[in-house]
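Here the complex is missing one protein chain, while the rest keep their positions.
Letters A, B and C mark the chains as written, and numbering starts fresh at 1 in each.
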Amino acid sequence: MKLLELNNVSIDYKTIEGNIRAVDKICLSIEDGEILGLVGESGCGKTTLIKSIIGLLPQNGTVAEGEIFFENENLLKLTKDEMRKKRWKDISMITQSAMNSLNPVYKISWQIVEAIQAHKEISKEDAYKRAEELFELVGLEKGRLNDYPHQYSGGMKQRAIIAMALALNPKIIIADEPTTALDVIVQSQILERINKLLENYQGSMILVTHDMSVIAQTCTKVAVMYGGKIVEYGEVNQVFKEPNHPYTMGLKNAFPSLVGEKNDLISIPGIPPNLLNEIKGCRFKDRCPFSIEKCSQENPKKTNIEEGFFYCHREEEREKLRVLASKQETWLQENIKE
Amino acid sequence: MRLLKYITKRILVMLLTLFVLVTILFFLFRVVPGDPVSMFIDSGLDRESQELLLKHYGLDKPIGQQYIIYIKNLLKGDFGNSFQYGKSALEVIAERFCNTMILMVTSLIIAFFIGITAGAALAWKRNTKFDMIGTIIALIVRCAPIFWTGMILLSIFAFKLKILPLGGMNTPGMRFDNLLEKYLNFDFLKHLILPAVTAALYSAATPLLVMRTSMLEVIKEDYIELARAKGLKEKRIMRKHAMRTALLPVVTIFAVQAGFAIGGSVLIETVFRWPGMGREIVLAVSFRDYPLAQTAFLLIGVMTALFNLIADILYAYLDPRVALD
Amino acid sequence: MITLNKILRMLRNNKVGMIGLLIFLSFVIIAVFADRIAPYDPMKIQYDSDGGVKRLQPPSKEHYLGTTWMGRDVFSQMIVGSRIAVLVGVISAVCVVFIGTNIGLIAGYFGGTLDNVMMRLVDIVYGIPFLPFALILVAILGPGIKNIILAIVLITWRNSSRVIRSQVLSLKNRTFIEAAKLSGASHWRIIYKHIAPNVMPLSLVYVSTTMASAIMTESSLSFLGFGDPLQVSWGKILYACYSSQAMFKAWWWMIPPGIAITLLVLSGYLMGRAFEEIANPKLRER
């Protein structure tokens, strides 16, 4: 069953310099129990997209078109109060910088109890008991519940936020860069913990990150975003083994690995497009070593493959491109036409 | 018992400050050209009685010696005799001190209450007409001279509408047996309204603007977004999350603001002829009654320092991240 | 260093700051040309054709803002009074911020004992109640603008030096300062080439607000009767108005000086807020 379905969603930001279309006509769905990874560079619109789902776009941002269905109900049609009641109870969130997401002047227990009591008629004592359970679940000592956030280390804060997100057994959890600010070991500990929790958790999750390796570790599906669009979507194994979009291929190259022999690290030349200007054709064309005339004239069409899709004008030649993309020479600045 | 140690340390610093103040004042009053005595002694007196008076006040000795005697006396709690009143300066000031405190504390409470709530409200409704007009009013009140505001309020409420008294602290001719009776009556309250409101208006503007700015910053914090994501009601987010943390910078300025208010009492009390310390300083200075001026000034210094200490401790309690050092 | 041009460029995109600057500049112009604008000698007693003193006359064609109890022209007093306000404001602001910025820069950058001593000194000065101190100082040294400015400078340097010091403390740990150190830059080069330009907006905040508070202080002291006896100032007009007991009758005497003080002080605060937004980008994007 489809739990969440985004239908042709576009999001605009009003800025002093003009309108920015941060998210452009995105279609995406997530089924019950699915763990979707959303990956892309900074400014690609991934955070904007998930904020629109939970209804927390900043004041200057609006959903310009499209629909967001959650359990067959259009979230954009709900009143403010109806949406408020959905938050945390049905859709909860692990925010980008968990470091700053806890209010510094309240004890952790207070903040968790508050979240529970906002949606449930429950006594303080019972809510506190639930908080203790949650702490055990995420691997924190119960005794630390009554500490203030600044007494926690980064990893502990992240765990506390995860505990809070699980408090009401939401149907979907949105995790925005949950491990970015953490050290390697702590990051792995948290990822391990998330994996373990997901085994017993019935709902779905969207994990937003810039880090392909994090996606590889946790997710079942992955959507790759570039310049406000989803350029490729599919099963994690498939996308990692046989990427179909040149951007995915490049992104995969850019990640260093400790497994096996040292292979060349390749970067994608150029910088992401400025969304202030309207872009004709494919958004990746300026950085793509395979771009052809057609790329700057027409928007690429969707190519459906089993369990996924991607947008590229050279979809027929993808086998050949994949081989080329693994070579360093391909990605030299000189090979890219302006 | 670290807190006790901290407070002791702070009090020592405060005493040092006061000592510096006393020293500066003592020499300021005495080193300047011109005979201070001539200011308060009727020039009609003959030389002999003048010298007698000088001796009586200890003014015939060399200045270094006078200073040592003065400090010794201060330590004994003897602040010297007022030239004007002919009695102990401390005694004169003690009563004035109470009057000033009542006026200041009342106005500060009103000011911070108005400032905090209105500042938070303006920030919550940011970028609206309500916010703009409110901010402009606050700015104007902040920039208008306090004595002028007082004069205008006096003309309106006391002179035109005749609903409040023109000044002073009690209607002349009233007698009281004790302090309680003096302050706890309707007549006193009526006299208190105008000066307290004037001082409060002036003192409210700064906490209001600080609260507004601080709220605007807090609103952008991640934990406010998380509070929204938690599905809390907007009112709760504003009160429990935004206002609570935005309050911290307001506490920091409390000390400075209290200092301003106490300094401003000089003006308020002059306009409303409130028999407090501020007005007494002006009078004492005009008459070169330096023991009196010094005593009043010293007490004002103590009050300023105390407010500072209170604000710092309050801050450390309100913000679990901050430690006193 | 800072030119008017640079300030203008900074304020160009800031409506609030522009308004403040405009108000301030108009007062400066009035002050400069006060002699030509003022129709009468502000201290001269005006007589009507019968030879009687024009006491407390309401505004009229001859006297735009009426006359005082002594029969002097209020409008002329207002115009000439702007001189003291602008003078005291500008001179004290520049002195105070010059001292405060340098103390802040040096104490913050070098730290250690020097910083400790400086900051204890700031603490002590913070313990001095400003207005009573100024009052006593002026009363003793004799009324006059010089002493008023002295009193303001002696006390208000504390505000800017403390805030600028803490700004310097955070700046000196920024990596671009470390990079400059690694380039072999001397301490003075780092302080005045790298740090100072970055605290300049903050210094300008204090120039503006100190100007405002200096003007307020001058008028307060004048109102208490400790103004310069030879010069007309707005505070002194209000002092005369208050002590003549005529303030309830002659609104034209009481209202204008207050408005003028408010406006000029306001201009300082508005510019200050504008510079604050420049100094602290967090405040900018709302």
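Throughout what follows, contacts are C-beta pairs under 8 Å (C-beta built on N, C-alpha and C of every residue); 3 or more make two chains touch, one makes a residue touch a chain.
As a working rule, contacts and distances are computed from a predicted model.
Missing chain, UniProt name from the options "Heme exporter protein D", "Oligopeptide/dipeptide ABC transporter ATP-binding protein", "Hydrogenase maturation factor" or "Succinate dehydrogenase iron-sulfur subunit": "Oligopeptide/dipeptide ABC transporter ATP-binding protein". Only one of A:Asn169, A:Asn195 or A:Gln297 touches the absent chain when the whole complex is considered: A:Asn195. The missing chain, though absent from the display, is touched by one residue of A:Leu38, A:Leu197, A:Val214 or A:Leu275; that residue is A:Val214.
For the options A:Arg21, A:Lys46, A:Lys252 or A:Arg318, the residue in contact with the chain missing from this view is A:Lys252. As for the chain not pictured, it touches subunit A at residues 41-42, 151, 153, 155-156, 183-189, 191-192, 195, 210-214, 216-217, 236-237, 240, 250-259, 262, 265-269, 271-272.
Interface with the hidden chain, as seen from subunit B, comprises residues 2-3, 5-6, 313, 316-317, 321-325. Counting the whole complex, the residues of subunit C in touch with the unshown chain are 174-176, 178-186, 189, 194, 197-198.
The rule is simple: only the chains that are shown with their structure count from here on.
Measuring from the averaged C-alpha position of subunit B to that of subunit C gives a distance of 22 Å. Per-chain CA centroids place subunit A at a distance of 53 Å from subunit C.
Multi-chain contact residues of subunit A, defined as those touching 2 or more other chains: none present.
Within subunit B, contacts with two or more other chains are made by no residue at all.
Residues 13-14, 16-18, 20-21, 25, 28-29, 32, 126-127, 139-140, 142-149, 151-152, 154-155, 159-160, 213, 216-217, 220, 256, 259-260, 262-264, 266-267, 270-271, 278, 281-282, 285-286, 293, 296-297, 300-301, 304-305, 308 of subunit B are the ones touching subunit C in the complex. The touching residues of subunit A, when paired with subunit B in their complex, are 54, 56, 84-89, 92-93, 95-97, 100-106, 114-115, 118-119, 148, 150, 161, 164. The touching residues of subunit B, when paired with subunit A in their complex, are 221-223, 225-233, 236, 240-241, 244-245, 248, 318-321.
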